[in-house]
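Part of the complex only, each chain left as placed.
Chain nomenclature is as follows: A and B, assigned in order of appearance, with residue numbering initiated at 1 for each chain independently.
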């Protein structure tokens, strides 16, 4: 996630460099050929207004759908944060370690499991290996168990549920309060399912192909339509309009995949570190430092 | 669901082949006739900009509504996945098979029922016969019972509810925890009802007819409007604009029916296999392999 709210950073332009260069070369080529050879294109521009408006409309729909995905992904991560905090707060308050038969440290392990959960979920969504934090907060035994599972984040939740079940068996928590803690696990399962849905279901290819293909086609045709009116200014005018379309399509492409580990990502590393800070502080431990932005980008 | 996020696969064009061929033949015909007979159409193009913009607006609304249906269907399947996981996790943790009078294997049967449920729901939405997995996970007696019902997926849920009721009678689960499990069944009933709603309620015919009819009409009239300006380029210009409208309408048609078992489907086979993998792994059994894409398409 780019922190600078006003300036598009240089690297955002880089992805467009090849397209823009090709666009400019083409615009200059058409202009030079036209002004030498005096071919006649004059009356076709009105049709191009229609063409451009329709493409803009579809690009707009695509960008909106992509933004919807990105914001839903961010909101679901927000739900993960909320439920992590609620689960930790309730585990520390509702699990009674003073009853006879209680296992000391069980509540703390529930909280540690939850810290591991957010880190495991983050790396799973990015297709990365298990993170270092998984070992730190789960311990070697639980880690080995989690590593064997296909869906590792689900395995962590199942382990937390077993901890709660043990607490209930030991009399550390009543049935009602145990179900209240269970509700946080259901909320986490729902948020995780939503994130995996966004991860595994790309924006329909037609939704992405149509704007990209016709935007590029439009860039190819545009200089023919404006060269008579604009003359030597054609590369400038045609290039600007083309750039606008290419930029808009790029925005849609970037927002549509919010877990790509790129600069436009939902900042999952930062979010899971925030959860780690909040939860370790609840345990009374020394929290880690927040994630620092790298060149104005939070990952 | 097409996995390739960038290229529209060849088969997507195939559905349009007849329309596009007819469109091109027509455009060429109009052009040839015009350039021989010198009929006069010059001043009508502005009106066509209006006509085209209005059609584009309605096509856009239709595509958006269709995308809304497709995404809602996907989200509801996500809810089925979430509730299946929660139900299985809770069944394994909350049902106590160590009390006297407990029936061993009851919790596992709840989980197996749920695997059968997602497969039965999938085939019901596609109008297919009961899947092989129904027999595997339900066993012959339950299968026979389910086959007699009109709504077979509801029958599986009712059977699961009877299992929970038996568990409660045998003292394997308290009333509170039993209701927590019941909540997952209510969530599944809600998601299933939503999926059946989308299945049984097509996008209003007017919403689909209006864009399709007027898009085609527009394609018919367009060459007359541009032939004076474009001359021999008419089939190219008119064809591209027409293609764009035909493609957009096709997108809407495909997304509006997300259970058609076509390449643009919600990938229900894949999703129900994912549930099967997760739940059999929770049981400690050997999970099946994930569904492999066929020519970049997941079903």
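Everything that follows uses one rule, which is that a contact is a pair of C-beta atoms (placed from the backbone, for glycine too) under 8 Å apart; a residue touches a chain by one contact, two chains touch by 3 or more.
This is a predicted model, so every value here is computed, not measured.
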Which copy number describes the whole complex, given 2 displayed chains of the same sequence? 5
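As a convention for this text, only the chains that are shown with their structure count from here on.
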What whole-number Å value describes the gap between the mean CA coordinates of chain A and chain B? 24
Over in the complex, which chain A residues touch chain B? Could you list them? 43-44, 46-47, 49-51, 53-55, 57-58, 61, 65, 149-151, 154, 157-158, 161-162, 164-165, 175-176, 179, 182, 185-186, 189-190, 192-194, 196-197, 201-210, 212-214, 217, 256-257
What residues on chain B touch chain A, complex-wise? 1-9, 12, 45-46, 48-49, 52-53, 56-57, 60, 63-64, 67, 70, 74-75, 78-79, 81-82, 85-86, 89-90, 92-94, 174, 176-177, 180, 226, 228-230, 237, 240-241, 244-245, 247-248, 250-251, 254-255, 264, 267, 277-278, 281-282, 287
